[in-house]
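Written out below as structure tokens is the structure these notes cover.
Note that this complex is displayed minus one protein chain, with the remaining chains in position.
Now for chain A:
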Amino acid sequence: MNLEHFLKNEAPSWMSKSGTDADIVISTRIRLARNLEGYKFPRVSSEQEAKHVDNVVTNALLNIKKGERNFSHFTIKEMPALQRQVLVEKHLISPLLAKKEKSASVVLSNDESISVMVNEEDHLRIQCLSPGFQLFETYEIADQLDSYLEKHLPYAFNETFGYLTCCPTNVGTGLRASVMMHLPALTMSNQMKVITQMLTRLGMVVRGIYGEGSENLGNMYQISNQVTLGKSEQEILEDLQNVVSQIIQNERNARGSLMKQAPIALEDRIQRALGTLKYARIMTSDEAATCLSNVRLGVDLGLIKGIPISILNECMIFIQQGFVQQYAGTTLQATERDLFRAKLLREKLNVENQNSKEKGEEKYDV
């Protein structure tokens, strides 16, 4: 597959399938950090060493028998900056990898559900994405790939410390499981601070959707395990599963009481957001994220009909600056981006409405 396949203006195909609890959990991500014995970690390794690691890993991945999964390999250095940014915004590579000058690369599966970053902070970062809340299923996929790779690669492993990683915060299982959640009701009722503190005590972290340091743009939160050593994969996943299930329940309750206490105010807020998305001419990414969050809540509560969640998922990715610039076909200033972002959103949402209308009419005819 050529790179264009991974850059086109569409949501990745893994996102089109719906998962469990998809109204609150957008996606599940499993990441495994692995290193190769006998090589220095990428941060201190020489260009030559890095290149060797890249070759060994890429060969192992590309040799996976056809029919199962097809992988494509891309070298970061050879990509223009804008394309790197698009891949970051799609969560296919990390911001750190996008900045790498040494032999860093990424190996992607065609449906974009698996990406293996080579020479990021560790030699390998295996990442699997699934829609909805599917911790164990997603881990299964990552685990299978990992078990395949360990037969072909000399993993750095130690009986006491487990899988050895560059940063001691990843050592042990090397597993980081994260769940991306849409929590508008808990945010509106100011409960997120308490939840964040509670999670910290349980060895888990809450972050904004775009990783470390990003704020809770559009009421999206990424919840992941912090601890990787002293717990088995099973325990890590179970703990996260329990916590996330509880948060889902809390969010449902909070949504219920919002509907009970202030139905008109809530509907007003939601319909205004929809109006803004459909008709605004200037749209910052913050405003777009907020409006999309409100519309999503409206769809979940049945207050807005005719907008599929998949379109909202797509829009969530497209409002980011890299995508907007790709849509415009050129690099843009911030103010120009806001114009194009508004245009893009109008197109997406209005086209979709026409489609659903047509479909509705067809139904009457049949």
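Just so we're on the same page, a residue touches a chain if its C-beta (ideal position, glycine included) is under 8 Å from a C-beta of that chain, and two chains touch if they have at least 3 such contacts; residues count from 1.
The rule is short, and it goes like this: contacts and distances are computed from a predicted model.
Engineer: Have a look at "Carbohydrate ABC transporter membrane protein 2, CUT1 family", "UVR domain-containing protein", "Peptide/nickel transport system substrate-binding protein" or "Electron transfer flavoprotein subunit beta" and point out the UniProt protein name belonging to the hidden chain.
Structural biologist: Listed in its UniProt record, the absent chain's protein name reads "UVR domain-containing protein".
Engineer: One chain is left out of this view; which of A:W14, A:F136 or A:F157 touches it in the full complex?
Structural biologist: The single option touching the absent chain is A:F157.
Engineer: Considering the complete complex, identify which of A:M15, A:A60, A:L145 or A:C166 is in touch with the unshown chain.
Structural biologist: Once the missing chain is taken into account, the touching residue is A:C166.
Engineer: Just name the one of A:L175, A:V243 or A:M283 that touches the chain not displayed here.
Structural biologist: Answering carefully, the residue with contact to the hidden chain is A:L175.
Engineer: Across the whole complex, list the residues on chain A that are touched by the chain not included here.
Structural biologist: 35-41, 43-44, 121, 143, 146, 150, 155-164, 166-169, 171-173, 175, 203, 227-236
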